[in-house]
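Only one protein chain is missing; all other protein chains are in place.
Here the chain labels run A and B in written order, and each chain numbers its own residues starting at 1.
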Amino acid sequence: MAIDYLYPEYEIVRDYDKCIACRVCERQCSNEAHWYDDGKGKMLCDNAKCVDCHRCVSLCPTHALKIVKSGHTFKENANWTGKTITEIYRQANSGGVLLSSMGNPEPFPVYWDKILLNASQVTNPSIDPLREPMETVTYLGKKPAKIERDENGRIKNNLSPTLKLSTPVMFSAMSYGSISYNAHESLARAASELGICYNTGEGGLHEDFYKYGPNTIVQVASGRFGVSKDYLNAGAAIEIKIGQGAKPGIGGHLPGIKVSEDISKTRMIPKGSDAISPAPHHDIYSIEDLRQLVYSIKEASDYKKPVIVKIAAVHNVAAIASGIARSGADIIAIDGFRGGTGAAPTRIRDSVGIPIELALASVDSRLREEGIRDDVGIVVGGSVRSAADLVKAIALGADACYIATAACLAMGCHLCRSCQAGKCNWGIATQRPDLVKRLNPDIGYKRLVNLVHAWDHEVKEIMGGMGINSIEALRGNRLMLRGIGLSSTELDILGIKHAGQ
Amino acid sequence: MKRVYVNEKWCLGCHLCEYYCTFANSGVSSMVNALKDKPLRPRIRVEEHDGISFAVSCRHCKEPLCVKGCITGALSVKNGVITVDSNKCVGCYTCILSCPYGCISPDDSGHAISKCELCTKNACGEPACVKGCPNQAIVYEDRDVTDTNKEAAV
Partner (left out) sequence: MLREGEIRIPSGCAISGVISKSGTPINGREMIKSIATMHDRSNGLGGGFAGYGIYPQYPDLYAFHVFYDSNAAREECERFLDKRFDIINLSKIPVRKSDKITSEPLIWRYFVEPLKTRLKDSKLDEKEYVSRCVISINSNIEGAYVFSCGKNMGVFKALGYPEDVGEYFRLDEYEGYAWTAHGRYPTNTPGWWGGAHPFAMLDYSIVHNGEISSYDANRRNIEMYGYKCNLQTDTEVITYIIDFLLRKKGLSLTEAAKVIAAPFWSTIDHMDEEQAAQARYLRAAFSNLLITGPFSIILGFEGGLMALNDRLKLRSMVIGEKDDKVYMASEECAIRVIEPHLDRIWSPKGGEPVIVTLDSYKDKVFI
């Protein structure tokens, strides 16, 4: 047997004084890290199999388990870190591209954490959301270019199709295939109860979920999986996915092993075949092609649905967004480089793209400079982690935010970043029936509803403190923001002043 | 009346209900002390076969065969809950033989029986198996159709 160069990253620590050998850890670990030794009469484990997902820790009834980072270390080297060395060993072993899941974990600046919010003192009153109406309803879409009146002088409703959200949050695209049926059901039911939208991702729409249509965004990605006229008309909006923050410029690959009967039917591809999304849309090689696709989709949906174009935040994002705004799209979705994924090449995930905060600020500024900001709604995602991030995004200029990692966390995800293995112990990123059933949608949807309600309360509390009682008065209101510890270039891009100024 | 119901669709076969049940009825304040190196005597048991699993406990039947067959009057129905008076039980096991669901077992002493009493006799409040189930596969619900509803249904 070849030498295994890799030492386990995590260690399972069991307190044998507390362990009652109920074996729930063993039964719940899809990686088979735990087992019961009859001879010794005790539980044993293999640290090498542990992905640190905490399923065993969470279910252990006596709290006898914890997972710690291994203290094992390479000889210290600031250049050749343990992570870098390990990756070389893995590639030397496999000869393959390194794969990773979830968002960019590298220590790049998180600008949300370097932006501070304002509150009213003396010169104008803060508003108490418990006593006064506080509005977070958001309409996403184009604003009309001119007012039209009928023969009686009444204003005609010439609004383009819009998305109405009870609060400016949506669940971003995660395909059926990358996540489970039960995760999809949880998202769909939660969106429905909350009055917001979830997004099918590129995997089509399961026939059971057509009933959640008014709260569904159906996605059209480069693989065109599951796209049909019925599909396009099933949702409240249609999203053309050009790129994803975790892997700009890269397509997708759902291995055939995950393409079950149900998924094959939903994606409209043969069972067991690999579902490969090309890197570009092969009918969009330029911005004028995008315009054609936007209008093809509008034709197919009778101009009744807003069309979203989703792009990854890349260097030239402002100019690209300006092109999209002029393509007929109603909404632009921008996904930052910390956005999650079910699987992406590690090098791409960790080195391509830019932070959403900077992308958003420059897109919003650019569209305003060109006088076309009212022609599109802006939705941003790529690691919006809390109500504070959400408020900062809206004050920088977003109309609403997409959340996916936070939504997965609400459903139980512990960010072990092993989605690509398909053995998600929390029943989210898996198609194995025994694992899928671990996410009971009755629980999952309720936790999602709770999360968004909690954020909505917090947003209202923060807005009240600023003396703002409607979310639209926060949108693009950059005076409510100050930077902390940022360079003047960063402040310029964000369009905000430094704290104290 | 509220009863324990099981939804096999969501049962993960983790067996935690058995441990929470045994602990709740042990009278011991720490789960570790109650269960470590002790035989497990749950009043709910997970049945598993071919990837399907579900927990089984006393149904609290409307016409309970166990009560009918009890020779000492140790088993009785109180507010719909079939309870056992261990002072009266002589351990004849007639009830164990007559229960169609196999939900009655000998207790630790071997001279009496133990069965699910919906945690009415311990400090648990809501049944421990329900509280301890991580996936809401065991629920405590009132699904009885009232007599009037029954009539209406007919």
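The rule is simple: a contact is a pair of C-beta atoms (placed from the backbone, for glycine too) under 8 Å apart; a residue touches a chain by one contact, two chains touch by 3 or more.
The structure presented is a predicted model; accordingly, all values stated were derived computationally and were not measured.
Visitor: Who does the absent chain touch among those shown?
Guide: A
Visitor: Write down which of A:Arg14, A:Lys114, A:Lys437 or A:Arg478 is the residue touching the left-out chain.
Guide: If we include the chain that is not displayed, A:Arg478 is the one touching it.
Visitor: Specify the residue from the set A:Arg14, A:His206 or A:Arg373 that touches the hidden chain.
Guide: Checking each option in A:Arg14, A:His206 or A:Arg373, the one touching the absent chain turns out to be A:Arg373.
Visitor: Of A:Met102, A:Val363 or A:Ile468, which one is in contact with the hidden chain?
Guide: A:Ile468
Visitor: List the residues of chain A that touch the chain left out of this view.
Guide: Within chain A, the residues that touch the unshown chain are 120, 123-125, 127, 132-133, 135, 137, 139, 143-144, 146-147, 154-155, 157, 159, 162, 368, 371-374, 397, 466-470, 472-480.
The working rule: only the chains that are shown with their structure count from here on.
Visitor: How far is the middle of chain A from the middle of chain B, if each middle is the mean of its Cα atoms, in Å?
Guide: Between these chains, centre-to-centre, one finds 44 Å.
Visitor: Using the touch definition from the top, list the residues of chain B that touch chain A in their complex.
Guide: Touch list, chain B to chain A: 9-10, 12-16, 19-20, 23, 31-32, 35-36, 51, 132, 134-137.
Visitor: Would you mind writing out the residues of chain A in touch with chain B in their complex?
Guide: 17-20, 22-24, 27-28, 58-59, 61-62, 433-434, 437-438, 440, 442-443
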